[in-house]
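Every protein chain except one is present and positioned as in the full complex.
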């Protein structure tokens, strides 16, 4: 089969032939990929940012945002059948460790993360497990929803954690209205009655944000912190969801957070540098966020199938993977780029 | 009356005569001070660390950790009477803003903070309000419990926030076993069944920690992060309570925190510098902590009166305030120094 | 002034002249009533259901759902001024007991409940306290929002407690779409993405429910439990909000609740009779609900002023109070009857 393989850091991946995976373990599932999302993390992988953390051996197939159809199942699989349409939680987990038993999928002690630390979904077929499969209505087109498998779940998970803080009368800043941010806005609209203030340096992203339900938009032209303080009587926001967290956005995001408020870090790339006295004298919390749980994705699919979360996607054939990566890197993608093998 | 007054930053306060405060407002309470704690924050005030944040005008009376006897009450006060023994919550709050109505005293929009932004308790009398007074058994000696009014409540508040994370089988690191830390250890013992690991660079502090119920102690000799990782099968602790947060301890504290874990910042002085990728790839949370609520102090007094939290104090007459400050600065105080006007 | 006074249980109240109240205590506030809601609880008071619980001495003025304009303030009041438009939390609380300090207004140990245990708001003026006043925009008409002061806050409070249980994919049954229920439906729509199923025996109430955003409606014609089970694949609902709780509705509500689900009791009049084995073998929870907190009402006013919660009211002059009570008793009121003194 064809797959998008990274052979060397700081060089482009190549599209090449590799053997198809097989379902050999009792809970293995091989999925024929219908849509594989292209993510800023793929660029960061190529740039070697994840090399040490993932420990992956090159070459390998990237792609950690996948949906498709069940192609082959192991003998113990009872929850999906060959032919089922599925979206995949990013990490096939063990189901047996303390974290799994608490529903905390991302902290499974024995999980793999296809596309990060083993072969991923920018390919015709992907090996995963029954625990990663969420069965969808037969009519769902995998390429239409694949972006929910990573961008979507990540934005939703952060919003879900923030919900108890976002009672009516509060303000939530969405810092960055790109692939994740625009799902974050819609999730906030669905789950809360908070006032949503969206900050971005791209005026077109702000226009989309308004259409998706932002109450206020702020152009990140250098005075964005002051603008947010002005909108909040000088206090800042109860919650700031920082989908950027690089190039100083992470410092701005903290500065936009109110006394007693919470700064959710979802993007990455920059360093947070905070005097402890600033943390303690205002009692703010900084919350790291990593993808989400299987049930988060189930819930997000409910919102998606009810039309409450919609995606802007641009599709590319698998052979055009490098074009998709280049378009993303150059800021030419509105919403999410999806490979359709 | 006599009071310990700061006239100029970076110079020692002076003990001098000032007029006694009077209870003029309906909820005013004047307290005859029985014990006024001496805190590292007093040193930081003198060093001008709080000048901008507090906006206080010099000269003023320091001392933000107080207990004593009710001396005079305003006409609307019904909860305490002249002669009652009281410990004082540090901030007389308004009781009417959103934060107060949610029980979130430290984020009152209209509170004063005697000893920080107005005249404090290193004096014969202190002006506060009915909302700050917690009535104690008549037999309680104010000087014996005053340290609970700031050091105690601050440590207890952080532990209280951490309790839901500290189920049996977890590990909690107490970073720093000084004035706050030793109350933190006892609060953890009273409220959880977690394994308590105490880190300090002072072997005598570690001995005291063991007596107070620490399960493990680690000498902070440069290899303390590795030692904590060794004690936790390489994972780190579910919760790290950092009572130091300066001179690099804050970075160690983050490094000791497990995937999905929480790093509580209670001390201050240093800067936290964390790559966003480290926060998100492990989904850790950094929690700022500021003193505590009125009810926190009520609860802590329950533990104290049951003998489950005990204090090590050293008493000085008010005239010896400068000696107490000097002893604290030089590391010559075990437990807490208390002025007894 | 004129007031609606109950002189004897099981007899109609009378509209008669009484002295105006005065603001004598430091935090007293006298409000000129602009709107006083008429509630089923007023009927229950007349029927003597509350006599033992409230311990009120007759005669007294009823009316526990009030809004108006500040008429006179005590010397310690700083948060409202004469002339301000206000809606009133039902219970002027002490602000000093453990419950108040935790934001738990309804469990204040020293509160009064005007209209229940002392003179209420079916009068030209009402004596309350600064702690009960929520200042509104000058343009707000008290009679338009008064129903939020008791019916509204009660429905909202129950919804607010249920929010953490109502993630996407869940079902919430609203049992009874009358005065409280129709605010409950709108609050659910604003705060959650749950599927809302409304049950009522009145087809017109169900029509209104649909307009307010109900996903499904069920006519309570005797087969309502089966209908809810059918809509939920035989499982029942994660949450049932029972705004009726009399004449068997309370038993139905429990029967509509799923394994692990929660049955919120908001109405009253009937007895709950549940075998303990049914509670434990399914691990259901039964949640009593009483009005709500001051902050609940603040939040609800945010929703109301954003147009997300709207009220259906019918206004009566104070002199027509008995007509209003009779109309309510006979089921002739759509939404809420409001007296406008």
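In this document, chain identifiers A, B and C correspond to the written order of the chains, with residue numbering beginning at 1 in each.
Heads up, the rule we're going with is that contacts are C-beta pairs under 8 Å (C-beta built on N, C-alpha and C of every residue); 3 or more make two chains touch, one makes a residue touch a chain.
In this text, all values refer to a predicted model and were calculated from it rather than measured experimentally.
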item	value
Visible chains that the absent chain touches, using the contact criterion stated earlier	A, B, C
Touch criterion as defined above, residue of B:43, B:191 or B:255 at the omitted chain	B:191
Residue among C:76, C:269 or C:335 touching the omitted chain	C:269
Sole residue of C:23, C:86, C:99 or C:318 that reaches the chain not shown, by the stated touch rule	C:99
Given A:130, A:163, A:212 or A:266, the one touching the chain that is not displayed	A:130
Touch list for subunit C against the chain that is not drawn	49, 53, 98-99, 104, 106-107, 169, 245-246, 250, 259-260, 265-277, 279-290
Residues from subunit A at the interface with the omitted partner, ascending	25-27, 75-76, 78-79, 95-96, 98, 101-105, 130-131, 293-295, 298
Absent chain, residues of subunit B that touch it	160, 163-164, 167-169, 190-193, 298-300, 302-303, 306, 308
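One rule holds in what follows: only the chains that are shown with their structure count from here on.
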item	value
Copies subunit B and subunit C touch via same or different residues, half shared test	same
For subunit B paired with subunit C, centre-to-centre distance based on mean C-alpha positions, whole Å	42
Residues within subunit C bordering two or more other chains	298
